[in-house]
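Every protein chain except one is present and positioned as in the full complex.
Take a look at subunit A:
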């Protein structure tokens, strides 16, 4: 039989954005250490449903670490204590028998709570809409091999493009800044010739949108990089700043 642990959950419950929330505690016994964190919450929810209570609401979808939907702040860390993973990839073997686990939503002015642990991240979509693309219509592209791109640049762009838009960087930041998210997109496109054309305009309009949406400024604490499940580097922020300053000089 698998090894099991007994735990206590301290979960943030909040009916709606304008309502007052509070922690509620649940005791959960006999959880297999091979269970994933979200499966553990499924088990807790099954218990609540069978008691006729409403389950804990949390965002999740792919459960393999790529969709960016899951978003829990566990024991003071976005996506929990393990490194380089999302909440859905976290397993109960990372917790000790008898441990109390505190689960909160992302807390940031940019991400209002919808219910319990579910937050509204529409602001990220709006930042991308402000310029996170190349202006190309379907059908207008030249042959894919027409412009060679050095492997180093392609690989670096790929690293920046790995961002899953989960918002852990914002949740980790004491200023609630979205700079890591924004800079990853600006970097990806600035590194590639296809995105170079609009690089300056893109950096300016995306930053302006971020400011407008109530995200804070970057003060280089580096917490975002540490908590990012996809290892997005803060060197992206440096590149964004270069793009931004160059764009301002051109004005």
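We adopt the following convention: a residue touches a chain if its C-beta (ideal position, glycine included) is under 8 Å from a C-beta of that chain, and two chains touch if they have at least 3 such contacts; residues count from 1.
Please note the rule applied: contacts and distances are computed from a predicted model.
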Protein that the absent chain corresponds to, by UniProt name, given "Peptide/nickel transport system ATP-binding protein", "phosphoenolpyruvate--glycerone phosphotransferase", "succinate dehydrogenase" or "histidine kinase": "succinate dehydrogenase"
Of A:60, A:77 or A:239, the one touching the omitted chain in the full complex: A:60
Option from A:121, A:204 or A:239 whose C-beta touches the chain left out: A:121
For subunit A, residues in touch with the removed chain: 2, 32, 34-36, 38-39, 42-43, 46, 48-50, 52-55, 57, 59-69, 82, 84-85, 89, 91, 93, 114-115, 118, 120-122, 124-125, 128-130, 132-145, 148-151, 154-155, 157-158, 161-162, 164-165, 188-189, 192, 194-195
